[in-house]
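Got a structure for you, written out below as structure tokens; questions coming shortly.
Left out: one protein chain. Kept in place: all the others.
Should a chain be cited, it is by its letter among A, B and C, assigned in written order, with residues numbered from 1 in that chain.
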Amino acid sequence: MIPIEKKIDILRIMYLIREFEIASRNIFKAHLAKGEFLGALHNCDGQEAVAASIGAILRKDDYVFTTFRGHGHSIAKGAEPKKMMAELLGKKTGYSKGRGGSMHMFDPSIGLMGGNGVVGGGLTLAVGAALSAQYRCSDQVSVCFFGDGAAAIGAFHEAINLASLWKLPVIFLCENNLWAATTPIKFGCPIENISERAKGYNCVGKSIDGNDVYTVYETFLSAVDRGRNGNGPSLIECKTYRHHPHCMVIPEHRPKDEKQMWLQRDPIPKFEKVLQNENILSNHQQEKIRNEIKKIIAEAIKFAEDSPLPTVDTLYDYIWA
Amino acid sequence: MIPIEKKIDILRIMYLIREFEIASRNIFKAHLAKGEFLGALHNCDGQEAVAASIGAILRKDDYVFTTFRGHGHSIAKGAEPKKMMAELLGKKTGYSKGRGGSMHMFDPSIGLMGGNGVVGGGLTLAVGAALSAQYRCSDQVSVCFFGDGAAAIGAFHEAINLASLWKLPVIFLCENNLWAATTPIKFGCPIENISERAKGYNCVGKSIDGNDVYTVYETFLSAVDRGRNGNGPSLIECKTYRHHPHCMVIPEHRPKDEKQMWLQRDPIPKFEKVLQNENILSNHQQEKIRNEIKKIIAEAIKFAEDSPLPTVDTLYDYIWA
Amino acid sequence: MRDITYTAALREALFEEMEIDESVFLIGEDIADFGGVFGVTKNLLQKFGRKRVCQTPISEGAIIGAAVGAAMTGLRPVAELMYVDFILFAMDQTVNQAAKLRYMSGGTVKVPVVIRAQQGCGTCEAAQHSQQLEAWFMHTPGLKVVIPSNPYDAKGLLKTAIRDDNPVIFLEHRMLYSARQQVPDDTWTIPFGRAEIKKSGKDITVVATSLCVHKALEVAKDNHFDIEVIDPRTLVPLDIDTIAESVVKTGRLLVVHESIAQCGVGAEIIRLITEQYFKAFKTAPKVLGGAYVPMPFAKVLEENAVPQKRDIIETINNMMKE
Partner (left out) sequence: MRDITYTAALREALFEEMEIDESVFLIGEDIADFGGVFGVTKNLLQKFGRKRVCQTPISEGAIIGAAVGAAMTGLRPVAELMYVDFILFAMDQTVNQAAKLRYMSGGTVKVPVVIRAQQGCGTCEAAQHSQQLEAWFMHTPGLKVVIPSNPYDAKGLLKTAIRDDNPVIFLEHRMLYSARQQVPDDTWTIPFGRAEIKKSGKDITVVATSLCVHKALEVAKDNHFDIEVIDPRTLVPLDIDTIAESVVKTGRLLVVHESIAQCGVGAEIIRLITEQYFKAFKTAPKVLGGAYVPMPFAKVLEENAVPQKRDIIETINNMMKE
């Protein structure tokens, strides 16, 4: 079903996300060692299958609203690693010119409507973007990423209710990685599958393996079709896991065996194996892509480091349009 | 199942609510004619079966959180009409000493935890009262009234989710009267029965005829048992109808035939007929109760009118405990 | 010239801007068939259809959030909040999102949203229906704040608000809806950041907002002191120069508003003028604001919880004595 080039693209993006996350952690640690705190860093290693599959389906003009854990989604939507890296360092050349940092990268020209530091902060905004698409009779869709933790926030309810009432092209994409900061899912949600809530809004809901590219791809594809065809929103829950603690300053606290189990379900080797079995991916090719990615990341770091900081006289720039 | 005296009590309370509402409208109109605006008045004529049935089950120490349309719930919980009437007139002898008015009558000594001017404003508070009951190992329950309109507010989601997670003794009691101010239910809710949402929280949900005393009584009784026994919250939707426009200053805008149909389902004659068929209620008895009620209301009005207004020097009283 | 109400003025502004610009639409509770609880959007459904007059469930967070999301993606929503008190369910969307998105995005996102909200007191609706929150919004970088006191300003400023590319909080006072005024036959806009001297005078500067402008003007009319009454009209941006010039002339400053005095608009105006024009004062500047109390229900208490003409007169007399 998925064209071969697309499959390779997806893997490529998964690599890129993974390498970006590794690099960003290293940079943050290096700065921390120098006594420079670069803010909160929330990495998404382990969740790449979701971002990459979705990125492969969306058009450039579709909207994505991401979270504080948004590097993967941004890369999958086409964000340039060098501008992202520069933003991480607060540089003038970063996506938000140093105003945003890790949690707030925007590029409306590629439909990247930004990260959000507020858990669930993007839910109602994504509904607005979908309303706008419907209003303009474009067939864009609006994707809102959020976590299992965010599913407890009141805005979730208001957003999905309005989207269902108005049949808006929104895809509510919940990445259920079983933890919200240090809180296990069972402390936050009294049901097994968050997607079951969809029924309460006459909305389509699906809970799927978020570490399996094909499953995510297929499920998301039909949700996008639903949206484009004017059939309203979908609530998709992808079960997945982050490989690292909630953010840089919080130590690991999750059960060892749980983590171990999920590391074995790492979506990257899993998808590599699939492609190898399909004879689409050779070792050589794999190596080649990995090297390209390494180069992109190295260039991004160099670009970011070489870039100037914003100057103090620009403090008040960009408050008003 | 219901003891006979209780049945008569329920009818009595229904009469009392109806007469109170009629009287309050008359008073508001009379004041308006004198150019005195007494604030917003939201009457509940037509919805008496819900309030009265529930009041007949609750203990004095159970909690009730009501809304801006709360006269019926307050009376059913044991509030005194004269103090209510005094509050409507902003008198010093009113439940809130003239600070609250129609929307804000409180009497914690009978578990009446107040009306709320904010749609859905009581939802999370009721959860807190239930938490308090559970914490103190009392077997009190906490009842939160809200409308079909309020079911769209984010607090609904947060409240029911928390109550379900913690198995709190809350009864979320939705009076679905088909309209939220001037907005029909289909503009606010994309599903037929609001109680279907309960599943999304692993909570018990029921949608029932809210104009039928026995149905409300039975359903509510089992919800109260559930709460008292530590088995968590319930979401009960009572389908009902208000006989008058949203509030005094909004003209009628609902379809004539819809209203006509519901007037024929008026819970008071409906329950009278039931009791007559059961040979519990004679015409004479009915007349007697009605006369008692009329007297109570007349006394309440006199008390309210004779009571003094708060004095200006007390403006700052009751800000702090 | 013709005579219109504040309500009609607002409706004209909405009507005209919706006619000119297809990307302008309305979103809020009870605004379509009924035309809004205060009647501002009456007949707009009939003219523009459901696509452009979107009646929502009771979901203030989603109303503002959807408006912000639509604004980020090319539309110009005008959201209506029935009472500003209910924005307390939409503060994340208003303050964490609308106000900050442009800055956080380094100027790549634009949020041309107008949030119209009705506020005020005078109708005995008690504490949860009588807050006046302009000071909070002034304290929030990234929000423009408009607070018109008459039909002419209401229309001209609402049209400007809709054309502005930034989030604008537009605060209407419910006791002003029926206020009438002679206005021109053709249309107009009013730029933000221009206070208006509603009456000039040389003895004392009274800065007043919203309903209090009228109280101040009535006091000024038959007072033996020569009172200058200034209406800032927009609080962000604030035309502090016009106020300063006046204070330099009169040497006395009184600010009058219904919203709470503590950390309020008056405090801010006093801060600004005191910091820069301290020497201009002949006597201590003063704020008459809402009493530090949740708004009580009973008329007799409500009236005493906000400045009345007698308070303004008394304060001016005291200030002129010093």
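Assume contacts are C-beta pairs under 8 Å (C-beta built on N, C-alpha and C of every residue); 3 or more make two chains touch, one makes a residue touch a chain.
On a predicted model such as this, the values are computed, not experimentally measured, just so you know.
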Of A:55, A:128 or A:154, the one touching the omitted chain in the full complex: A:154
Subunit C residues that touch the omitted chain in the full complex: 85, 88-89, 91-92, 95-96, 99-100, 103-104, 126-128, 131, 135-136, 138-142, 260-268, 270-271, 274-276, 278-279, 281, 283-287, 291-294, 296
Residues of subunit A in contact with the chain not shown: 36-40, 87, 90-91, 96, 98-101, 103-104, 116-121, 149-150, 152-155, 180-183, 187-189, 250, 253, 309-312, 314-316, 319
Missing-partner contacts on subunit B, residue numbers: 63, 65, 94-100, 104, 106-109, 113-114, 116-118, 121, 123-133, 135-136, 142, 154-155, 158-159, 161-162, 165-166, 317-321
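In the analysis below, only the chains that are shown with their structure count from here on.
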Mean-CA-position distance for subunit C and subunit A (Å): 40
Centroid distance [mean C-alpha coordinates] between subunit B and subunit A, Å: 46
For subunit B, residues that touch 2 or more chains besides their own: 152-155, 187-189
Multi-partner residues of subunit C (at least 2 other chains): 56-57, 59, 61-62
